[in-house]
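Below is a slice of the complex: some chains, not all, each in place.
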Amino acid sequence: MTEFHVSNADFVQTIHKSFLRQGLMRLFGAALDVVQPGHVSIILPFNEGLTQQHGFFHAGAITSIVDSACGYAALTLMPPGTEVLTIEYKVNFVTPASAAYVVAHGRVLKPGRTITVCQGEVVAVKDGMEKLCATMLATMISRQEAHVDG
Amino acid sequence: MTEFHVSNADFVQTIHKSFLRQGLMRLFGAALDVVQPGHVSIILPFNEGLTQQHGFFHAGAITSIVDSACGYAALTLMPPGTEVLTIEYKVNFVTPASAAYVVAHGRVLKPGRTITVCQGEVVAVKDGMEKLCATMLATMISRQEAHVDG
């Protein structure tokens, strides 16, 4: 519905490079999927290292990937040399996630020069069926990158 | 300020056993510290696997430990055979966490039979100094355990 304005022609590459530097995504075995203006998704296959005490995905694992998805969704719309930081988010967990994998979608709800508001959702995929397991509302802030990272 | 009523004499043991079953805490290398009525803390030493793209603790790692701390703080006040699930939480990130380790404190703000409201905070510890890096407000729900876990 919203038309997004892209100001970094290389945003796909920028995001893939940044994602590779997130140690947590590597530790989790998470992978980038969609990288489009205002929309990024991340896939997370189940493994024992991601569980809470009843064997479901830990709320923190779910939150981690949807936070990254929302942050990168905001970054798709930023000029080169910008970094995006999470100011805050709220997550509702609507169903315990027990599935072969979950997919987190981050979408820009309201772009802005300083503040970007994003909506996230995480779906569990089991036997080819999608089920909503969490929904996020997040506030991101952008600023000039302090220095060029490696 | 609040007086808490404990109804599970073995709550310390219950929580230690449950914590050991959280695959994510093991993957992170997190450890239980305080386990008192209405207050649980978790320590997380820094490692590369916990980072976002600039080398700080990932917001999702911070959130994971403070979610567990809040959930267990609620569990300290529950009768035996109860499980606690996270309905939702909100986290504000006030300083990027770059430190040797972080400590998450979960505290019960308002106990209840069904709904328990918790407050969490995460401090970064660097050169012996504590610095607030995140604050959480969380809603937990308790219910009878569906079945005895292993």
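Should a chain be cited, it is by its letter among A and B, assigned in written order, with residues numbered from 1 in that chain.
By our rule, contacts are C-beta pairs under 8 Å (C-beta built on N, C-alpha and C of every residue); 3 or more make two chains touch, one makes a residue touch a chain.
All of these numbers come straight from a predicted model, not from anything done at the bench.
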Quick check on the homomer: 2 copies visible, but what's the full number in the structure file? 4
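Please note the rule applied: only the chains that are shown with their structure count from here on.
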Chain A-chain B separation of Cα centroids, rounded to whole Å: 23
Residue positions on chain A within touch of chain B in the complex are 18-19, 21-24, 26-27, 47-54, 58-61, 63-65, 67-68, 83, 85-93, 96, 149
